[in-house]
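A single protein chain has been omitted; all remaining protein chains appear in their positions.
Note that the chains are named A and B in the order they appear, and that numbering of residues resets to 1 at the start of each chain.
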Amino acid sequence: MKPLLKDIRQNPLLWLLAFVPVVFAAAKLKPDAQTLLFVLSVLAIAPLTVLLSHATESVAAKTGDAVGGLLNATLGNLAELVIALTALRAGQYMLVKAAIAGPIVVNTLFILGVSFLLGGLKHHVQEYNRVSARMQAGLLFLAVVALLVPSAVSHVDTASSGFTQKLSVGLAVLLVATYGLGMLFSLKTHRELFASAPPAEGGEAPWPIGLALGTLAGVTLLIALVSDIFVESVQKAAEAFGMTPAFVGFIIVALVGAVSAMPTAFSGARKNRLDLSVGIALGSASQIALFVAPVLVLVSYFIGPTPMDLQFWPGAVVMILIATLTATLVTNSGRSAWFVGVLLLMVYAIFAMTLYLLPPRAQ
Amino acid sequence: MKPLLKDIRQNPLLWLLAFVPVVFAAAKLKPDAQTLLFVLSVLAIAPLTVLLSHATESVAAKTGDAVGGLLNATLGNLAELVIALTALRAGQYMLVKAAIAGPIVVNTLFILGVSFLLGGLKHHVQEYNRVSARMQAGLLFLAVVALLVPSAVSHVDTASSGFTQKLSVGLAVLLVATYGLGMLFSLKTHRELFASAPPAEGGEAPWPIGLALGTLAGVTLLIALVSDIFVESVQKAAEAFGMTPAFVGFIIVALVGAVSAMPTAFSGARKNRLDLSVGIALGSASQIALFVAPVLVLVSYFIGPTPMDLQFWPGAVVMILIATLTATLVTNSGRSAWFVGVLLLMVYAIFAMTLYLLPPRAQ
Partner (left out) sequence: MKPLLKDIRQNPLLWLLAFVPVVFAAAKLKPDAQTLLFVLSVLAIAPLTVLLSHATESVAAKTGDAVGGLLNATLGNLAELVIALTALRAGQYMLVKAAIAGPIVVNTLFILGVSFLLGGLKHHVQEYNRVSARMQAGLLFLAVVALLVPSAVSHVDTASSGFTQKLSVGLAVLLVATYGLGMLFSLKTHRELFASAPPAEGGEAPWPIGLALGTLAGVTLLIALVSDIFVESVQKAAEAFGMTPAFVGFIIVALVGAVSAMPTAFSGARKNRLDLSVGIALGSASQIALFVAPVLVLVSYFIGPTPMDLQFWPGAVVMILIATLTATLVTNSGRSAWFVGVLLLMVYAIFAMTLYLLPPRAQ
């Protein structure tokens, strides 16, 4: 436990862990204070995702490069997956889909934008490895296109639900298969093309394997339990704050889920290692499209009230496509300056504003 | 006045200034000859925009680099802005929106296309500065995406006008803020990335400051007065010529407004300075999206009969997106040959043809 406690002392974000017991207590004592529960659960999930990502890295560090890489890649979006699974079990498909679309937009616009802005404020023009950035952007583009084909093709042409259902399952199988091949590609045959995480520094030394595995299991369970409270309270809280469900799912949940990736991405940009920031942002977005989304569709046949399809509402399709295309075009040049970050953040702000103002019935 | 008269003697385009008094006389004597007034006002506006751009450059040259660049950039699309403001005051929102969308398409397809064609007929393959072209294309892409997000997201989802109204105002504020940061970027922190206009040659020596300021004020007033006649006559004239309002706004007004940018862009291409042509075309298009469009929205709260939103009709959204994406992809390679120009012009011709044939009720 010592390394864990040391980490907590050193990382102020982890002090928020205090909210984990608070949210459970509050759920017991004031089960109807939905707005309070919502705020508390958001505050509790954020540090848990940081802990989860450190535990994953520690396990990965112990198990050798290939298996470690696999673990890191597969568990990298575990928090998002757990939250989405909870929403799935509760039958809140709107929230599940926002939990797929949101992280793609957050990674390609917000994390990339802040990285470019922070890096650009320190360095005049930043250059990064064009070859790998381009290939990763290409993979992301294709992955997202694959995810969106059914929405794009079918929302115009048909509303027959049998069609969408069958298509979503077939698509999920194809996406997962592609994800497997992608792992083979990035971890085995062409690993040199992908930026690897830097050796952990200072207080972030890998934990002993026992502690890491225990933390992984314990924290996942805690996230699941807090997600329960979060999903239950989100609707009421959104109403109380005057926020639309789309805004909560797309923006709030996605930002909370991405908290753990931010420190590495942003400090990489400050250290003029934009490769790392771009790799994290694009890799994470690809993973949501190729792994989290299809797993949710397939799992919905077992745990949801009814099967879920991959039909997104038209506005979400437009946002995902624009975000991905933007990231593809922007990273294409392998150079960045602060204003590129400003523009990415502006597009993100416009999305957020649109979702905030969108009348609920239109979603 | 001498330098002004010298300019007029040397530049045949300025001989069209003779139409300025003619159009005022005609408006007095034959207020109902709408078709005549339309033709005369078009012929009068064209040379005025050339004069305006020369006056702006002269003021810019006198005020030093930073302020001069700011003036040049901000007043570069003054003619378009004045015409659009006149249409706004008359409540002709269709024409105002065409005056936003048209110049974006004209710059990215027509001016770029003619530049590539003229340059390519003289030089086998032309190379230009890829770094700045890419960055400018990236800025343009993001600016246009920002402009279109509300149309793209909302035309599918909702027609609630309260939503579109609020979104348009919020968006306008964001766009103007981004424009300010963009000025800081291109004129101060990263000015070396942006192609600067070449020193004026021959007959185009900068005017004395007094003449320049006087011309600026006088010509702006004249354009406003001629625009009045233009906007009033355009609808009737369009009918007489069998043209749709969309065609007039998108094609005729936009081409007239862009006349002043053409000589520099085209002669740059002939002199194998494609950097300059690409900079003018992409910069001008960005400026419309980031500055002219939001200013019109905000101003509409004070001078229009009702506030204007940024909702474009779907066909315009498609055209703007295609034009921008095309310019982004084409300038991405940093090389050009004559056939690239032909293809850009063909896409422009197809847009023009589509608008010409489009039944008016569909717009």
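The criterion applied here is as follows: contacts are C-beta pairs under 8 Å (C-beta built on N, C-alpha and C of every residue); 3 or more make two chains touch, one makes a residue touch a chain.
No experiment lies behind these values; they were computed from the predicted model shown.
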Touch criterion as defined above, residue of B:Phe110, B:Trp207 or B:Trp338 at the omitted chain
B:Trp338
Determine which one of A:Leu4, A:Leu17, A:Ala79 or A:Leu171 touches the chain that has been left out.
A:Leu171
Where the complex has a chain not shown, which of A:Asn107, A:Thr264 or A:Thr328 is the residue touching it?
A:Thr328
Absent-chain contact - pick from B:Val22, B:Val39 or B:Ile322
B:Ile322
At which residues does subunit A meet the chain that is not included here?
131, 134-135, 138-139, 141-143, 145-146, 149-150, 152-154, 156-158, 160, 163, 166-167, 170-171, 174, 178, 181-182, 185, 189-190, 193, 328, 332
Under the stated touch rule, tell me which residues of subunit B contact the chain that is not displayed.
124-125, 313-315, 318-319, 322, 326, 329-330, 332-333, 335, 337-340, 342-344, 346-347, 349-351, 353-354, 357-359, 361-363
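The rule we apply is simple: only the chains that are shown with their structure count from here on.
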I'd like the Å distance between the centres of subunit A and subunit B, where a centre is the mean of that chain's Cα atoms.
41
